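With one protein chain held back, the other chains of the complex are shown just where they sit.
To keep things simple, chains are lettered A and B as they appear, and every chain counts its residues starting from 1.
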Amino acid sequence: MLTTETLPLPRLRVRGRSFMALVVAPELPLAGWMAALDAQMRDVPGFFSNRPVVADLSAVAAEARDDLAMLLEGLEMRNFRLVGVEGAGEALLAGTRWGRLATELHGREIFDAMYGDRPQTPESQASRPKSPEPEPPGPALANSLLIDGPVRSGQSIVFPEGDVTVIGAVASGAEVIAGGSLHVYGALRGRAIAGVNTSGEGRIFCRRLEAEMVGVDRLYRTADHWGADLHGRPVQVRCDRGTLRLTALD
Amino acid sequence: MSLFSFFTRNRSAPVARDRLQVLLAHERALDGRGDLVALLQQEILAVIARHFPIDQEKVVVKLDRGQRVSTLEIDIEMPDEVSART
Partner (left out) sequence: MSKVVVVTSGKGGVGKTTSSASIGAALAKAGQNVVVVDFDVGLRNLDLVMGAERRVVFDLVNVVQGDAKLPQALIRDKRLETLHLLPASQTRDKDALTEEGVERVIEGLRERFDWIVCDSPAGIEKGATLAMRFADVAVVVTNPEVSSVRDSDRIIGMLDSKTRRAEQGEKIEKQLLLTRYDPARAARGEMMKVDDVLEILAIPLLGVVAESPDVLTASNLGCPVTLHDPASPAAKAYTDAARRLMGEALAVRVPTEKRGFMERLFGRKAAAA
């Protein structure tokens, strides 16, 4: 009794989005690298969750070609959301689940992947293919970003070009990543990383330290490391001779 | 504060329970199928539309679901030519 009309086709919208992916670069021996990764992840369990991850297999593709699929399987089991594979030709992964991921990914290196205080052993240095000379730390970056207002939970500020200043609090569940230094004129409650492009020269300053995690360059600490003593106080975070130092400013 | 009001309990919970019993009886009966009353309304309007054009804006539908009896009220403003004929 009721007639139906054909509905018009929906209008498709295709949007562009840019985001930062993390690059993990496994090294030989694979078992040892996996064990080290598991230890790191126990320390900061949420770090990789919900982030797109690219696996850079250039250090292992040649010697461990038979194990590549298993390696990627292992990463997926640890809830790494793999969106791409680098450093391994398509042929190496053809026929596996990962074949379609091994295509050319064009992206701009933002900073070195974060591994925390990993010692550079001679073995790992030798097995890594010749990478270009690391750039010497340049002069202090001239660009700076001013955020006039709080950084809300869920927001992510990534500014590798220089310093970041926040006039307000950085909420729990927010993160700020600065190429140079980070100045927070308010409470720092979320996650903050400074100095990603100044090789350890950057610092974090905040009016009240209530952060979940802070880091400078490749070194980071979570809240249970610095304890109740510094909590709630104005604090400076810097990298001092290869170690992360947090000092109260009051 | 009187002693009486101290001992009188808040009586709104039974009202809530009764409202929910009527409502959920209807919702469980739907069981994924369309609402019979809404379907009836569509069909009735379709029948009437065969006899004269209906302005959807001039149709008012009121529904009241009861425990044993539900009432569906449909008000349609008939065009002048039609009411003159009847």
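In this section, a contact is a pair of C-beta atoms (placed from the backbone, for glycine too) under 8 Å apart; a residue touches a chain by one contact, two chains touch by 3 or more.
The structure displayed is predicted, hence computed values, not measured ones.
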Among A:172, A:199 or A:236, the residue in touch with the chain that has been omitted: A:172
For chain B, residues in touch with the removed chain: 1, 6, 10, 12-13, 15-16, 19, 22-23, 27, 35, 37-38, 41-42, 56-57, 59-66
Touching residues (missing chain, whole complex) on chain A: 149-150, 152-155, 168-169, 171-174, 187
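Heads up, the rule we're going with is that only the chains that are shown with their structure count from here on.
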Rounded Å distance, chain A centre to chain B centre (Cα mean): 57
